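Some notes on the structure that comes next.
Every protein chain but one is kept in place in this view of the complex.
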Amino acid sequence: MLDIRALRKTFGAVEVLKGIDLKVARQELVFIIGPSGSGKSTLLRCMNRLEEPSDGSIFVDGVDLLSPKTDINLMRRKLGMVFQSFNLYPHKNALGNVTLALRKVLRKSAAEAEAIAMAALDRVGLKEKAGNFPSQLSGGQQQRVAIARAIALEPTVLLFDEPTSALDPELAGSVLAAMGDLKKAGMTMVVVSHEMRFARDFADRVVFMENGEVVQDGPPAVLFGPDAHPRVKAFLSELSH
Amino acid sequence: MTGGSLFLETFFNPTIIARYLPDILKGMLVTVEVAACVIVTGIALGLALAVVRSFRLRAVNFLIIVLVDVLRALPPLVIVLIVYFGLPNVGITLPSFAVLWLVLSLVLAAFAEEVFWAGIVSVRKGQWEAGRCTGMTEFQTLCWIVLPQAIRLTVPPLTNRTIAITKNTALGTVIGVPEILNQATTAQSFSGSATPLMMGALAYLVLFIPVVIVGRWIETRFAWRRG
Partner (left out) sequence: MDAILQQFFNLDIMAQAAPLVFRGLGMTLLVCCAVIPLGLVGGLLVALGSRSHSRLLRGLLAGLIDLLRALPPLVLLIAISAGLPFAGIRLSPFACVTLALFLNTSAYYGEVYRAGLESVPHGQWEAARCTGMTAWQTLVHVVIPQAVRNVLPDLVSNTVEVVKLTSLASVVALPEMLYSADMARSVTFNSSPIVLAALIYLALLWPVVRLMSRLEHRLGT
């Protein structure tokens, strides 16, 4: 489904990703953890070419993402992304945020776009807030609108970059619940986050990154258990303090 | 004759008002025509330049910046004189109305481009990324996500600039565009009275006071929205 090989990314002289290999199977939830600055965001942003990888290859459903012949706009639609800072469009209400790409990219009619958007908002529990503008929504609600905006386009993979770290713990819960529902419904997801509970409950695999490299990649039971790599153990105990 | 009636006789002489009112009204029409043309072409051109600039092509942007800077640094009257007296000698003859329209449109476009560009760069990077992540092209993202937010920020400064530049239609008198000031000074020299000047000034007030008040309203309204 998603196949990343020997991915490298340099900013100027600094090598931020030093040859990452990562495979994500259909309906799998891969959870990425690691210290600040280890390159998690950069890896995620390379996956939909918000950052241009310096070297390596990325295949999505067998399509070479980095080939100049690939229609990147088409592929981006299939790689939904949810940001730490939501990035909702402030000049549009919740419904408008979701319908915009449906209308302009998928060229749906207004009625069709609205029906799809309402269904997506319903999935994140925000059908009643469709008319609210971002400034009239709590952080947790804003983030769920952002999720609705991504899933309305029926992506093959959803990428989450610290979706709850701008939120208070109470508000984070609603977002994590929505993400859990998506996982149960069979969505393929890559999640960068510090919500270890969520990882234990929903992740199929946990990937620990440090200094632009994958240190360990395995099921949550292994990374959160006694057989974890010493650096993973150090990181996790640091985190729990 | 008392001082008061002498004053009225000189500056608000009823016979002269009656005689020259049609001319002043004609002048108002011309002023409104030039102003409307300038506003439409100037703002459209300014927006187009800002959009082109957002594609960040080095050579093109350099040209845009130079053009905009020059038009912002030169007094409009200087440009009017260069175009009006210079072009006929190289074989291009434009009517004075067209010269005024062209020059003021370019000047407004330059200021509008700066304002629109400042608006575009003030929209956070995450908005671009969010748009691109839903599969929109760069141009679609600009049109549907960035510009609507940018334009909201640009309304107050753009309104003020537009009013200031529209008032420059009065420069048309120097090259014989029959707008208000031109009609008023002509009438003044024919009649030997100050009354036409007052009529001209009043005509400008009638046209522009409402505009200034609307501009002030827009300024407070949009400032409040942003805050």
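We call the chains A and B, going by the order they appear; numbering starts again at 1 in every chain.
One rule holds for everything that comes next: a contact is a pair of C-beta atoms (placed from the backbone, for glycine too) under 8 Å apart; a residue touches a chain by one contact, two chains touch by 3 or more.
Predicted model, so just to flag it, every value in this text is computed and none were measured.
Displayed chains that the missing chain touches over the full complex: B (touch as defined at the top). Among B:76, B:126 or B:148, only B:76 touches the chain left out of the display.
Considering the full assembly, B:200 is the residue among B:46, B:131, B:178 or B:200 that touches the omitted chain.
Listed by residue number, the positions of chain B touching the unshown chain are 7, 10-11, 69-70, 72-79, 81-82, 85-86, 89-91, 114, 117-119, 121-122, 163-164, 167-171, 173-174, 180-181, 185, 188, 193-194, 197-198, 200-201, 204-205, 207-209, 211-213, 216.
We take it that only the chains that are shown with their structure count from here on.
Averaged Cα coordinates give chain A a centre that lies 48 Å from the centre of chain B.
Of all the residues in chain B, the ones that touch chain A in their complex are 124, 126-127, 129-137, 140, 144-145, 148-149, 152. Across the complex, chain A meets chain B through its residues 48, 50, 73-74, 76-77, 79-81, 83, 85, 87-91, 100-101, 104-105, 146, 149-150, 153.
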